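One chain of protein is taken out of this complex; the other chains stay put.
Chain lettering (A and B) follows the sequence in which the chains are written, and residue indices restart at 1 in each chain.
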Amino acid sequence: MWKTILRRFLIMIPEVIILSILVFLLAKAMPGDPFTGSINPKADPQQIHHLMKINGLYDPWYQQYWNWVVHLFHGNLGNSYQYQEPVTRLIGGRAANTLWLAFFTMILTYAFALPMGVFAGRHEGKLPDTIIRVYTYVTYCIPFFVILVIGIWIFGYVFGWFPTTGSISAEASGGGWLQTIGSRFYHILLPGILGALFGTVNIVQYLRSEVIDAKGSDYVRTARSKGVPSKDIYRHHIFRNSLLPIAAFAGYSITGLLNGSIFTETVFSYPGMGLLFVNSISYRDYTVITALVLIYGILNLIGTLLSDIILSIVDPRIRIE
Amino acid sequence: METASNFLNIKDVSTAFKINGQYYDAISHINLQVHHDEILAIVGESGCGKSTLATTIMGLHDPAETKISGEIDFEGTDLLKLDDNGYNNFRGAKIGMIFQDPLSALNPLKRVEDQIREVMDYHTDLTTDEKHEHVLKLLDEVGIVNPKRTAHQFPHELSGGMRQRVIIAIAIACKPDLIIADEPTTALDVTIQAQILDVLRDIQKENHAGIILITHDLGVVAETADRVAVMYAGQIVEEGSAEQVFNTPEHPYTRSLLRSMPQRDNENDDLYVIKGNVPSLQKMPSSGDRFAPRVPWVPASAHEANPVMHEVAPGHEVRCTCYKGFKFPDQKGSVTA
Partner (left out) sequence: MSLVEIKDLKVHYPIRTGFWNRITDSVRAVDGITFNIEAGETYGLVGESGSGKSTTGKSVVGLEKVTSGSIMYKGVDITSKANRNKLDYNQDVQMIFQDSLSSLNPRKRIEDIIAEPLRNFEHLSKDDEKLRVLQLLDIVGLDADALYKYPHQFSGGQRQRIGVARAVATNPKLIIADEPVSALDLSVQAQVLNFMKKIQREFGISYLFISHDLGVVRHMCNNIAIMNRGRLVEIGTREDIYNHPLHIYTKRLLAAIPETNVNQRAAHRASRLAVEKIYQEQQSKYYDDKGEAFPLIQVSPTHSVALPENIAKQLASQEGEVQA
């Protein structure tokens, strides 16, 4: 098994190289340049020209790419044009914020979705099933950013129960560790709950149909003919078998959450990678964009690998040697 | 001829399925007895209701979608009056069932040992060690060469024949009095089929169980069964000992089936083809002989208005009067309409 995982990592190398070239070229293909908008509008075009030149932006693309890769291996992703700060440091702090939020949202999502999916499947066609299905369709229909805006308005401004901006309050950032953690948790609570409540549709519907399939399966019929009571059939046969594809899905869902974080962080002004990404695009901050897309891409590949590994652990029919 | 040794008495049982809001009989007015120490084969083509009969006895139908009437007297209890919990005391303990497709009938995520042990968990007070010993003994009994190894394996790691043996081990784990085997060899090669049928026969002798063997394969019936019930369109059309049904078949359907089999020395002839099709559930006629349209040359007067079983010899019964003087069109002296 370890061999296969190692091999999968080796296969990821060319994938990452191709990904990095694509990302690099796409970023270059974006219209505009990083300087025109951000410096004194009266600045001499000669001045911009000069800045472009010393930053190597006139070099052929492969030259720029090569420089970028060489720096990459020194742990140097370049300096952000906008923040005048190393990209590594810029992303470092925000990545922690984003992962922290994504992880929390994921746990909440599964906590909401698993019981709902199982319950709907078990009572297929009955009232609870109908209610859950209507709920998932409604949440699926409303765009996520609309939910976020409404949520922040009601719970943040009208009731004032939750903070509406940032990842930690000013007073807590100077306080003790308990205060720090408390404040951080308080800040992700609303975006986490909203993300979970409105991100359940895939898992609920998938799990529901898995449970319905399992109910009608031959091995469940065998279990019934053994005299196993209904509740034990659900516990020992239906749940585990239905959860299997969901478990495998977990790896992929990381990617989905990171995508979702772009909305969440923008609406909540939460200083994570998503917000940084949106800002960098508006400022044509190439170095940051390329670094972020590369990180997202690599996380995506790791998510896929993770799914395969999870599946091979939970399903005896799939063994990676 | 029925004696007190009946331990399963199926009386006037009908099972109807709900299709588009209406109920249609899949089996109607079945009367059957099963004795200790015998293999009763129920034979018929797909859609004749033989599997429905099996799942009705096992109580595996969803009550919201089915309507069952009649009485199934099993060792003094009417199974049809039981609720699900009451049924669970019989399923697995006193009645074991063997299913057709051995791959899908086993849970893919559980080891063989766990799947066999599950029956004992609910019906015995054995300790974990005793159960383990018993699992190995059962696997040995059904002819698995290396029980220790197989017990630890998952279903997908076994061959089709081995899986079927595991299914049988599950069915016999608690020494049930009645074993229902629904097409137990259909998915298997002939050599494996012969071995599985041997195992079934040995178990029946060993446990003095009664076995209901459900199959479409007349050869399997002739090799294995003590008594035979032939089903057509939800009804039993002929019942008797294996010798009676195979040596002196009476009902036109039984005779047609035997005639449509490829036999030794008829290589150059066309096989007999039964005219028409089996009626679908929704189009089942409510009265008259259901087989009449398949033998159109038999005059209507030969059939009964409401066919009942007639005893032609002790223990040999045939539905409808049309069997009397029945001939195929190409036979001499055939009756023509």
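In the analysis below, contacts are C-beta pairs under 8 Å (C-beta built on N, C-alpha and C of every residue); 3 or more make two chains touch, one makes a residue touch a chain.
Quick caveat: nothing in here was measured; it's all calculated off a predicted structure.
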Sole contact to the chain not displayed, among B:V13, B:A181 or B:L257: B:L257
Residue touching the undisplayed chain, where the options are B:V135, B:A242, B:A302 or B:C320: B:A242
Touching the absent chain when the full complex is considered, from B:I10, B:M97, B:I168 or B:L218: B:L218
Touching residues on chain B - with respect to the absent chain: 45-46, 160, 189-191, 193-194, 216-220, 222-223, 242-243, 246-247, 256-258, 260-264, 266-267, 270-274, 277
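One rule holds in what follows: only the chains that are shown with their structure count from here on.
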Residues of chain A touching chain B in the complex: 217-219, 221-230, 236-237, 240-241, 244, 314-317
Chain A-touching residues of chain B, taken from the complex the two chains share: 58, 60, 84-85, 87-93, 96-97, 99, 101, 104-109, 118-119, 122-123, 154, 156, 167, 170
